[in-house]
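A single protein chain has been removed from this complex, and every other one stays in its place.
Just so it is clear, A and B label the chains in written order, and each chain counts residues from 1 on its own.
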Amino acid sequence: MSLPTADMNPGADGRLQPVRKPANHSLWGRAVARFAADRAAMVGLAIVAVFFVVALGVWLGWWGGNWAETTGGQWQPPSSEHWFGTTILGQDIFARAVFSTRTAFEIGLVVAIASTLLGALFGALSGYFAQTPVDAVILWLKGVLDSIPFYLFVAAIAFALDGNPWAMHIAMIATFWTTTARLVRGEVMKLKNLEFVEAARAMGLHPLVIIFRHIVPNTFHILLVQATIVFVAAIKSEVILSFLGLGVTDSVSWGLMIAESTTEVIAGHYMNFIAASSFLFALVMGFNLFSDGLQDALDPRRPGR
Amino acid sequence: MSEALLQVDRLSVDFATEAGTVRAVDDVSFSIRPGRTLGIVGESGCGKSVTSLALMGLLPRPAGRIATGSVRLGGVELTSLDERALRRLRGAELSMIFQEPMTALNPVYTIGAQIGAVLRRHERLSRRAARTRAIEMLERVGIPLPTRRIDEYPHELSGGMRQRAMIAMALSCRPKLLIADEPTTALDVTTQAQVLDQIAELQQELGTAVILVTHDLGVVAETCDDALVMYCGQVVEQAPTRVLFETPRHRYTEGLIAAIPKVRPQRLARLPVIPGTVPELAELPRGCRFAARCGFADETCISRQPALETLGRSRVACFHPAGEQAPSA
Partner (left out) sequence: MTGPLLEVRELARHFPVRAGLLGRSRQVLRAVDGVSFELQRGRTFGLVGESGCGKSTLGRAILRLHEPTSGRVLLDGVDITALDRAGLKRQRKHMQMIFQDPYASLSPRRTVDRILDEPLALHRFGDKAQRSRRVLELLDIVGLGPAARHRYPHEFSGGQRQRIGIARALAVEPKLIVADEAVSALDVSVQSQVLNLMADLQAEFGLSFVFISHDLAVVQHVSHVVGVMYLGKLVETAPVDRIYAMPAHPYTRALLDAVPVADPTRRDKRLVLSGEVPSPLDPPPGCPFHTRCPRAMPVCSSRVPRTIDIGENGRPHRVSCHLHDPDIGI
């Protein structure tokens, strides 16, 4: 035996340092690098960022605060003073569209965060306890909520809460979490058979600790993408609901602006409609690009581990 | 010596990764004569599977591409063929079987439909004639009740049966060359023995040349005429199988043979090991790629790359090859 190595073990592996993987050493780091390399996604991110700054400015009172005031004459055409002209009441359309950005972000964020949390919670529980009564109850609840027509549901909640401004939010959260929960449930059912979950069980960890410390963090990529999708869905639904008179009542939103414009368009005044729908279009477009890029960047099956 | 069936000359394959382009296969040359079996052996990441995919023209696109070199099959240069011409060759002249037959077979078609499709495409057989040939092939690879199995779907067969079906499909057009990439790695030992015997038997009958890609030196010892040892994308040693096991020349080959746990009369207290790990392809050393793990490495090994040179009946890329002493272990 000419091999000199027989007794160099275990130190033979040499006070092992981790195999050096180039650059970004966390999983997120690599996702960020991929995202940054995706031009469409970066454009989406830029659009969303601009809108976010606009919304932030409204919150901080920098601009848009004068949306309800009469600052000009009735139905003025676009000018340097009123970029998108004025409404029938002489309000600045641009200010209204800007303020509506805040409304949209408020609804989007509240609904996205709440329904993602609910979806993660119920999805994880029903996935881990699949085929048990816990799962059955959650699936039943999901089935019931999914089977009620959305607008009917909102109308019912709005009616039941008697004009409460949160009725729309509650209705959206109650319906939107189910999709997230379904996706998380599937992923958890896959993950719970992996060996690191068995290792956690072998250690003696409580099932809830296993679920929320070991399993759920591995569904973050789904949750993140799903949150952006819900965000867009919430904004679009708000527009439709407000248009139908079921949504925003004590503020202004793109949906209300479009509702107002229905009578104006006949009279030949398009600016309200154009302003609201182009803001909406740009934000939804931006968010969709962002969300697609996110999905690609976070996809664990992408080559180049 | 008869004419070589497959001649691979200085083949290099590049892969685009996030860390930049890496050379997964570096300057590999070998040839194989009709009816012979060549084993390509090495650990994961050594480039053995990439080599076989490159021969088939099946490198994942756009990440992988043949950088330099030539692959000639019976005088035809494969690297310059377009996709259509390659498709005509695949299945007919050269075919391939994979490690996991469950993923290599299409789950929505019956076994018979899949073998039939190959036969109808390459041999222009009628539906009925293709079915007859398919049944005949299934019988030859040792599948019991072939007339019934032919109408079953892949998931209805066991792992061993699926691998046999893959072999039947791969050999149905009597290819001149069969590339088998870890064909028995997913199988149990008793099934592995059956499948290896089956490949050998059909090879004898059809005169097919076989390239067997594997990490298992035991499989090489039992089935191959010649062997090629790869490390970090390069060929480090090449020899007739008997010679390779009797007098391994490269220190890596020697270590590898010693490190395999063997069913042996006397239990060893400790296994001989090769220290360290395989270097990443993105950060290869300048000199011999095995130097950092080699007990014989000196200044020369660290600064210069050894070339493949003839030594006895072997070809070896090592500055300090093992001598003529009797094989250890």
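The working rule: contacts are C-beta pairs under 8 Å (C-beta built on N, C-alpha and C of every residue); 3 or more make two chains touch, one makes a residue touch a chain.
A quick note: this is a predicted structure, and the numbers were derived from the prediction, not measured.
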| Which of B:16, B:86, B:129 or B:221 sits in contact with the chain that's absent? | B:221
| Mind pulling the chain B residues that touch the left-out chain? | 43-44, 158-161, 188-194, 196-197, 215-222, 241-242, 245, 255-257, 259-265, 267-275, 277-278, 293
| Hey, which chain A residues sit against the chain that's not shown? | 9-13, 15-21, 25-27, 194-196, 198-205, 214, 217-218, 220, 305
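Criterion: only the chains that are shown with their structure count from here on.
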| task | Using mean C-alpha positions as chain centres, tell me how far chain A is from chain B in Å, no decimals. | result | 48
